[in-house]
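Left out: one protein chain. Kept in place: all the others.
Right after this comes chain A.
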Amino acid sequence: MLANIHSFFSGLVDSGMLPSMFGYGFVVNAFIACLMIGPLLGMLGTLVVVKRLAFLSEAVGHSALTGVSIGILLGEPATEPWISLFAFSVLFSLTLQWVRGRTTVPYDALIGVFLAFALAMGAALLMFVAKKINAHLVEQVLFGSILTASAYDLIILAVITAIVMALAFFSANQAYLNALSPDIARSLRIPVTLHDYAFVLLIALVTVAAVKIIGAILVGALLLIPAASARLMARDLRGMVGFSVLIATTSALIGVLLPMHMKWAIGTGPAIILVACVWFIIAISVFTLRKGSSAACA
């Protein structure tokens, strides 16, 4: 199927409807990946913001670093250490949630400890990894790369997207209610604990799915910045989800394609996040202007 898509894009390039860079398979792969990553992270990001757990997505993102290092050390292929990446991130987030329910440490402090652990562990292991593999690969793990999205990655991404979309259709209302008022949710017999575990699990899954494009250091930021910008611009929840998906998708696409088109040698992760930050500045400006005008009216 991917071959068909590639030839479809080549056809468009030949007929002059698309720039020549779409003639490359890896660009098309990255393009498709972005079309899935955007809605995925944008949508889940709104829940992150409503739950005030921006820090959590950051911590889980950094855990990907450790996951990758362990995988490479255990002999998984350096470009796709999926097993350890999934295993470690999922284990990390579930442990975090489990400890949370059994300690009196405030959640933000607990996340801080876990974040520090993940980063320290990842950095320590990376030193060993750097001896085994090309240092350039380490950079890809940290900051993402347009070159690495393979057909296999796209399949994994598609599966996770399908899962998240299905959940968004059937459980979104319960999830938002649980985020806003756990007491009411529990009184309606909504399985609150299951929701909390499912939430951190989803964060881990989308983080892992997006880590090859965006990189371990910055993957959490694409969960946060679009939703935080959307929160400023939207008037209701539907608007917030819409803006968030729009901002995440456009950031991913522009961040991947613009440097390629302009032949800038920067990583996709930083490029994507920089575009997202431009969106954030726009959002703050819109918010300030709107607030200023309403104050003037009053």
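By our rule, a contact is a pair of C-beta atoms (placed from the backbone, for glycine too) under 8 Å apart; a residue touches a chain by one contact, two chains touch by 3 or more; residues count from 1.
Keep this in mind: contacts and distances are computed from a predicted model.
Note on the omitted subunit: UniProt lists it as "Zinc import ATP-binding protein ZnuC", one of the names in "Na(+)/H(+) antiporter subunit D", "2-hydroxyglutaryl-CoA dehydratase", "Serine/threonine protein kinase" or "Zinc import ATP-binding protein ZnuC". Looking at A:A172, A:L201, A:L258 or A:V278, the residue that reaches the missing chain in the full complex is A:A172. Within the complete assembly, A:M240 is the residue of A:I72, A:M240, A:L257 or A:I273 that touches the hidden chain.
Of the residues in chain A, those that touch the hidden partner chain are 43, 46, 50, 104, 168-170, 172-174, 176-177, 180-181, 183-184, 186-189, 231-232, 234-242.
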